[in-house]
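Read through the structure below, which is laid out as structure tokens, and then see the notes.
Each chain you see keeps its place in the complex, though not every chain is here.
Chain nomenclature is as follows: A and B, assigned in order of appearance, with residue numbering initiated at 1 for each chain independently.
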Amino acid sequence: MSHNTFGHLFRVTTFGESHGPAIGAVVDGCPPRLTFTRDDVQAALDRRRPGQSRFTTQRREPDEVEILSGVLEDEGGRLTTTGTPIGLLIRNVDQRSKDYSNIARSYRPGHADLTYDLKYGVRDHRGGGRSSARETAMRVAAGAIAQLVIPDVTIRAALVAMGEIEIDRARWDWDEVDRNPFFCPDPVAAKDMEGYLDGLRKAGSSIGAVIEVEAQGAPAGLGAPIYGKLDADIAAALMSINAVKGVEIGAGFAAARLTGEANADEMRAGPDGKPTFLSNNAGGILGGISTGQSIVARFAVKPTSSILTPRRSIDTEGAEVDVSTKGRHDPCVGIRAVPVAEAMLACVLADHVLRHRGQNG
Amino acid sequence: MSHNTFGHLFRVTTFGESHGPAIGAVVDGCPPRLTFTRDDVQAALDRRRPGQSRFTTQRREPDEVEILSGVLEDEGGRLTTTGTPIGLLIRNVDQRSKDYSNIARSYRPGHADLTYDLKYGVRDHRGGGRSSARETAMRVAAGAIAQLVIPDVTIRAALVAMGEIEIDRARWDWDEVDRNPFFCPDPVAAKDMEGYLDGLRKAGSSIGAVIEVEAQGAPAGLGAPIYGKLDADIAAALMSINAVKGVEIGAGFAAARLTGEANADEMRAGPDGKPTFLSNNAGGILGGISTGQSIVARFAVKPTSSILTPRRSIDTEGAEVDVSTKGRHDPCVGIRAVPVAEAMLACVLADHVLRHRGQNG
């Protein structure tokens, strides 16, 4: 069972709610003798941290991570993994649960309020409980640990569409991603997004987005043919991110329109005897197993459900109400999903590298 | 680990290759005291069986399932589950491995040939080994057992696009699905597909497809907020089907273009105190947990990689070759994915119903 655990050999278990005292994670299965610093993890967290531009929730969380176990520290602060579970903790600081008091009894359309009550019969109305995107901070911290397991793999994500604004792939520039508040690789589209999102933000509205994530340098042979498919695990990983409604690998849904001739990624002999692919419709995965090409996935994030315009709903007593959300929220929650997607892909690949060693090593 | 097992409490483990003596499955965790007949399972298999029209592979397999354990049979042939694992076996009959002899040393583009060798260092070249769609027969058999666990849930799938031909949703008729060889719910589109696919078939080409699968009557409260999300499990289940490259829930990728106002599924009080939703962009799942609405998912299937037109590739020695596949194959492998998708959704829901009982019952 895996309700709060992700992965099999590289296992991440998270706990904690948005408005409780802390959130945390246990990273289990990390091999011993890998070295890093607390700053490596903190830097990943800082990249995800909200409140860094006017386009993400104004909740202010320093998100300072404490590493509680699983490492030995030398005098210079350098940490070495011991092979035992790595406990990670972040105290919640800016909780302001009063912001949520008015919605405690209403079900916000598009939120998990209703389904929480349907499932558990009890709900932490203070900001969504476990459903809050706050939990993703721990994924990002775990992803930084996962990256230690796959040092030769470069994982990067970018926002490639926001509402109707799509990037022009001819202008793709990875360096651009960190120069705008949208993680957008196209400077022209990024400029368009700025004005567009300002308008939505001021109107109390929100918009969806598409994010692309890729892994360069992942070894061939990861995955398995049936239920351990690498792409199935990536799909589950990305779909587990808040508000994601679709996932595709390589050509994805476009492959449904292709003929076999157009879809086939032809191969030639590379200089090192390995195959060189002439295209990557497969997104680096064939039959559930990595080919050695870049692994490429995309996912769709729905618009934030917290909006100012009243929506029709019911309350916990079944009475009909109108719900309008006035608290701090992201007009495009997809933005903050970008570093989370990188972390999830890192965790999937770390897990599969260990699995591959286990069965084939 | 789950390389050949699907599910947690309702667990399906499959084994067997396309060209070995048999394929089989173990369905573990099925509750006791459920009744069915061998014909119930056989009927599901017959629906998936290839060779039933000129549009699927001409391999002829009777696919007669043997139920080896986990049931008590009364004198009328009625079976009662005992709560112990249900062993299922289908002997392979029409293997013709000679068809594959010429491709034993070449890597077919788009197939798992290369990745198998990269992963295992040994390959069953006779028809793809575990990567063959033949394994999905066992999923369909297991799905018939899963349906026993969720008797009030109606699961149906349909092919909604083939290449550029998309159905008109205004003409959607579930009865139509079993009247054409494409599981297409739109009779007009089905007619178009017939001519279109005949052309592709004669040319030795192939085409992709999109399938939609839904579950009506699934209880609310299935799933969990983080890594046990119902939609993440559905995504993994559908992505685990051969040749699938994308999965979406509800509005899916279209949600990326919606505003929060347009995406919100508003609610009114229903006659029984339960909410009535005014739309279903969520596809029946909010925050990873079912709402009680219909669960709706779609997935994209790439075109069959086995085509007549030669494609550039390499062989196991690294030499450059041209590969053309002359064997029996499906021009649109998406067609046969329709009953498989129903089975996978049944397995996911059966598993989550048991999980829900476990934690909340």
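As a working rule, contacts are C-beta pairs under 8 Å (C-beta built on N, C-alpha and C of every residue); 3 or more make two chains touch, one makes a residue touch a chain.
Since we're looking at a predicted model, the values are computed, not measured.
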Number of identical chains in the entire complex, 2 depicted: 4
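Just so it is clear, only the chains that are shown with their structure count from here on.
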Which of the residues in chain A end up touching chain B in this complex? 1-6, 8-9, 14, 107, 109-112, 114-116, 118-121, 128-131, 135, 161, 163-164, 200, 205-210, 220-229, 231-233, 235-240, 242, 245-269, 273-275, 278, 281-283, 285-292, 300-307, 309, 311-314, 318-320, 334, 355-356, 359-360
